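Mind having a look at this structure? Questions to follow.
Only one protein chain is missing; all other protein chains are in place.
Moving on, here comes chain A:
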Amino acid sequence: MAELSKTPVVFAPWNDPNEKPLIQFKNVTKRFGDFTAIDNLTLDIYAKEFFALLGPSGCGKTTLMRMLAGFEMPSEGQILLGGQDIVKVPPNKRPVNMMFQSYALFPHLSVFDNIAFGLRRSDMPKDQIKDRVAEMLRLTRLEKFAKRKPHQISGGQRQRVALARSLAKAPKLLLLDEPLGALDKKLRNDTQFELMDIQEKTGTTFVIVTHDQEEAMTVASRIAVMDNGKLIQVDTPSGIYEEPNSVYVADFIGDVNIIEGNAKVVDGGIEIHYAEGAAPIHAKTDKHITDGQRVSYAIRPEKIAVTSEPMADRANHAHGTILDIGYLGHLSSYFVTLGNGQKVEASMTNSRRLSRRDFTWEDNVWLSWTDTAGVVLTE
């Protein structure tokens, strides 16, 4: 899961105190009856960001989007767009377009007319509308289907129509609710790069909901991980991945081993005692940890080396037996049971061909990792 973002590394307006956010949620709460969908949420999103919302189903992602688009009013709190309170601005007056999770294509209009719908409501001259729609059709590879009605095209094609329709007006803020879910992997990758390209060309700010972590990692400048109407962590993809602030986030994004234990402060770091008779884990952390504190140690599989002899230069070693091997092509996952019963997943890149792979089931192996490979979590 590499961060492939084309945006320059220096793009980090959230770290610049002089930068004014484009969108500000200020203590926003949204209730449906007595159910709280969004719970006292505060969030800044900056212009030209590609902001991804990630979270389990029902955590409030769509609700957040709908408040930005103007379909839901917050029960409490303020939403500012470019410094202006937009809570009372109707959807058609907002410089915001939304791609609906359900697509919401007009069934009585052709693909062409669906895409042209928003443009025709603006003061764009007719021939320009035609060109713009043609451009959108090309972008989403729907040229052949321009004359068809939504019920005459496939699910993935419908999704692209919805995307094209929301892109057509080149809004200041574009809200995409699971825009690429129904596309095959290749088309999805292509479209992701198209989106990033569009974003770079037009300077549009994107807020995107996705269930696909890899997608979030690929396209997003920042990711917000939500749960139960609350933001758990908002950070760059690498921040979320490498420095999750909680077990929830570590577990939600990517594969991870979580080992619980008691901390013991030692010189230059801490030791985590997690099992009777097992060597403690050596870890470094910035957090203030006290002796005897219960902590969780999160370590990603790829940070653990699987070798036949312990690697001397690493601070942590553990001996175990291979329980299972998952072959994923570019890498192999090893599920290893340690002597103390703890199960650990480690992965190694398959830089060699399969025939020369080193280990097999039931082999005894050593796991080694450095003292900075894992994260110490207190939540």
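Annotations
Please note the rule applied: contacts are C-beta pairs under 8 Å (C-beta built on N, C-alpha and C of every residue); 3 or more make two chains touch, one makes a residue touch a chain; residues count from 1.
We adopt the following convention: contacts and distances are computed from a predicted model.
One chain of this complex is left out of the view, and of "histidine kinase", "ABC transporter permease subunit", "Aromatic ring-hydroxylating dioxygenase subunit alpha" or "2-oxoacid:ferredoxin oxidoreductase subunit beta", the protein name its UniProt record gives is "ABC transporter permease subunit". Residue A:Ala69 is the one among A:Ala69, A:Leu137 or A:Val234 that touches the chain missing from this view. Considering A:Phe50, A:Phe100, A:Tyr297 or A:Tyr334, the position touching the chain not shown turns out to be A:Phe100 (whole complex). Contact with the undisplayed chain is limited, among A:Lys30, A:Lys61, A:Arg132 or A:Lys169, to A:Lys169. Per the touch definition above, the residue from A:Gly118, A:Gly261 or A:Gly374 contacting the chain not shown is A:Gly118.
By the touch rule set out above, chain A reaches the unshown chain at residues 69-71, 90-92, 96-98, 100, 102, 104-108, 117-118, 121-122, 151, 165, 169.
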